[in-house]
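Of the protein chains in this complex, one is absent; all others appear in place.
Naming follows writing order (A and B), and every chain is counted from residue 1.
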Amino acid sequence: MQPATLAVSLDKQNSRQPERWRGFVVLGRLLRWLWSFALTLLGLALVTFLMTRLAPADPALQMVGDHASQSSYDAARLALGLDRPLPIQFLRYLQAAFSGNLGQSISTGQPVASDIARTFPATIELATTAIIAGAIIGLALGILAAMRPGSWVDAIARVVSLFGYSVPIFWLGLLMLLLFYARLHWAPGPGRLGIVFQYTVKPVTGFAIVDAWLSGKPGAVADVLAHLVLPATVLALYALAGISRLTRGAVLTELGQEYVLTARAKGASLTRIVFVHILPNIFGTLLTVVALAYASLLEGAVLTETVFAWPGIGRYLTTAMFAGDTPAILGATLVVGSTFVLLNALTDLAVGFVQKGRAR
Amino acid sequence: MAEPLLDVQNLTIAFPSDGGPIDVVKSISFGVGREIVAVVGESGSGKSMTGRAIMGLLPPHAKVRAETMRFDGVDLQTLRPAQWNRLRGDGIGLILQDPKFSLNPAHRIGRQIEETLLLHTKLSAGERRDRALEMMDKVGLADPKRVYDSYPAALSGGMGQRVMIAAMLINRPKLIIADEPTSALDHDLQEQILLLLRSLVEEFGMAMMLISHDLQQVARYADRVIVMRQGEIVDRLPAASLAEAKSPYTRGLWAARPSATTYGTRLPVIDDEDAT
Partner (left out) sequence: MSLMVEPVVLSSSLVRRVLRSPSAAIGATILFVMLFAALFAPLIAPYDPNLQETANRLAVPSAAHWIGTDAFGRDLLSRLLYGARPTLLLVLFVVLLMAPAGIIIGVLAGYFGGITERILMRITDIVMSFPRLLLAFAFVAIMGPGLLNGALALALTSWPAYARQARVETVALRRSDYLAAAEMVGIRGPRLLIGHVLPLVMPSAIIRLALDLFGIILAAAVLGFLGLGVRPPTAEWGSMVAEGTQVIFDQRWIAAAPGFAILIISLGFNLVADGLRDILDPRHG
C-alpha cells in the first residue's frame, strides 16, 4: 500500500497545469487503457483458441462421432475450418466470437452462446450478493481491527481472515449444506428455487430475485433469497478474508503517517481520524481490493455452484468438463475470463481517475 | 518569572526493547511560561520525545512517568483520551516539520486550517471560513482564496509550512510546540518562518516551545534555551548569554556553527568527555 505523498512544486506560479491540456491527458489515458484492455482480451482469445487446437480430442471427431464415415468426417473438418492455416483459423474464431457464435455444445446440442446467456446471470447474481455482504463485513472488520489492535475484534478479524484464506471452498460449502440443510433444516436444499416456484416463476431477466419479484407470486422472493443465503455466505467468507486483511493493513499503514499525527494534535478523535482523514486517502486501494475480490468470486463460483447445484455458468462449466464438451468449456472460459479481465481493467481505470483527482 | 504555564518535574520516557526498557529521556525538569523556550540538541537527545509526551502523542508502548506534568493547572498524567482530545488543538498545539507529509493530501487547505475551529468552537461554516482566510493572510499566504480551495500537492514547502502554522494557531492555543518547524525548508525561508512564528506568538500572547538542532537559529528567536543531550538537560540559559555559555557541551555546539569566519577552518568536534 503506497502512502499518499505530495508532489511539492517549488515554483508557486507554475504549480498548476494549463486547463486546456487536461482534456488531452484524459483522452490519452483512456486510449492507453483501451489498447491495454484490447490486447489482454486478444491474448485470452488466443489462449483459449490454442487450447482447442492443442487438445488431444479432435473437434471434428467429437462432432460426428466415432462411427461416422470418412466423408462425413472430412465434411466436418471443412465445416469447422480445420483445413485452413492456424492464423486464419484464429481470425475466423475471433470473428465468430465477436458475432456471438461460440460453437455448439456437444452435450446439450444447443449453441454455447445461448447456454451461457441462460446460466451467466445466475452466477452474477450469486457473486454480486456475496461481494456486497463480504465487502460490508470485510471493510468494517478490517477498519475496526486496525482501530483496536490487539483487541478481541482484531483477534477475530485475523482468525476469520486466516480461516477464509485456508479453507477449501468446496469443502466449506459441503459442510454448510450438511449443517444448515441436513441437520438444522434452516436452509432450503440445493438449487435456486424451491420445487413450488421452479415452474411458476418465469425466467424473464435471468436474475432470480428480479424474476421472482416480477412474477408477483407471494413468497417467491423469499424463496429465492433463502436459496441464495448458503452459497452466498460461502463465497462471502472467501471474499471477506482478503478484504478484511488488506483493509486492516491499509488503515494501519495510514495510522502511522504524519498527517494523522497532525490530526491528533488538533484534537481529532480516532473515529474521526479513520473515517474523515484516512478513508479518503485509501479509497482507491479499497476499491481495488473489493473489485479484485469480486473478480475472484467469479472463479470461486465455479466450485460453489457445483456443490450447491446452483444453475450458473460454473456448474455449466464443470458439467462440460466431465463430459469432455470442448466447445462449451472454451466458450464458458472465454466469457467468464473476459468478464474477469474487464473487471480488472475497469478497476485500473477507476483507480487512475481517483488518484488523479488528488495528487498532481 | 510568573507561575509557569507548563510545569514538568522529573519526566522520564522509556521504550521497551529486547534487552529491557531503555530511557530516552532521563528525569528532566523544566518550565515554560509566556515566553519562547528553545529546546536544542542533536538527533536522539530526546527533545522531540519531550514535546510529544507533553501532548500525549507518544506511541502506546512508550512509558511516560513524571513527578509533575501540569499544564495550565491540569495534571496531564491523569487525562483520559477524550480529555486529551479536548486539550489538543485548543490548549496546546503542535507544528510538525515537513508539510509534505504533515498535511492531509486528500483534504483542501481551507478545510485543514479550519479543523481546530470545527473541533473546538461553535462557529458557523461561514465564520470559520472568514477566520481561516484572515489567518492565511496573517501568515503571509498570497491569494488566500485560491489557496483555500487548493490541495496540498499544489503548494511549495514554504507555503505548506505557513498553512501548518495557520492551522495550528488559528484557535489561539496557550502553548504551541514547534518541532523543528524549519528543518525542511531553504535557509532564507527558515528566517521568514521563524520571524512569522515569533510575531504571531507575541501577538496572541502565547507560549512557545521551539524544538531545534540549530543553536544559532534559536539564539535569535528564543528567550531562553534548554540544551539536551542523550536524554538529559545539560544546560539552561537565557538566549542572550549563549556566547558566554559555561557548559562545555553548549560551548562546543555554539562554536561548531558554520559562518563566514569559520569558513575553510576545521570546526570543533564534541567529544563524549566534553559534556560533564
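The rule is short, and it goes like this: a residue touches a chain if its C-beta (ideal position, glycine included) is under 8 Å from a C-beta of that chain, and two chains touch if they have at least 3 such contacts.
Keep in mind it's a predicted model, so treat the numbers as computed, not measured.
Participant: Considering all chains of the complex, which shown ones does the missing chain contact?
Facilitator: A
Participant: Among A:L144, A:A157 or A:L303, exactly one should touch the missing chain; which is it?
Facilitator: Considering the complete complex, A:L303 is the one touching the chain left out.
Participant: Considering the whole complex, which of A:L144, A:A157, A:A263 or A:I329 touches the chain not shown?
Facilitator: Of all options in A:L144, A:A157, A:A263 or A:I329, contact with the hidden chain holds for A:I329.
Participant: Taking the full complex into account, what residues of subunit A touch the chain not shown?
Facilitator: 36, 39-40, 43-44, 47-48, 51-52, 54-57, 162-163, 165-171, 174-175, 177-178, 182, 248-249, 252-253, 256, 295-296, 298-299, 302-303, 306-307, 317-318, 320-322, 324, 326, 329-330, 333, 336-337, 340-341, 344-345
The rule we apply is simple: only the chains that are shown with their structure count from here on.
Participant: Using mean CA coordinates as chain centres, what's the subunit A-subunit B distance in Å?
Facilitator: 51
Participant: Hey, which residues of subunit B end up touching subunit A in the complex?
Facilitator: Where subunit B meets subunit A, its residues are 55, 57, 81-82, 84-90, 93-94, 96, 98, 100-107, 115-116, 119-120, 142, 151-157, 159-160, 164, 167-168.
Participant: Which residues of subunit A touch subunit B once you look at their complex with the stated criterion?
Facilitator: 4-12, 15-16, 257-259, 261-270, 277, 280-281, 358-360
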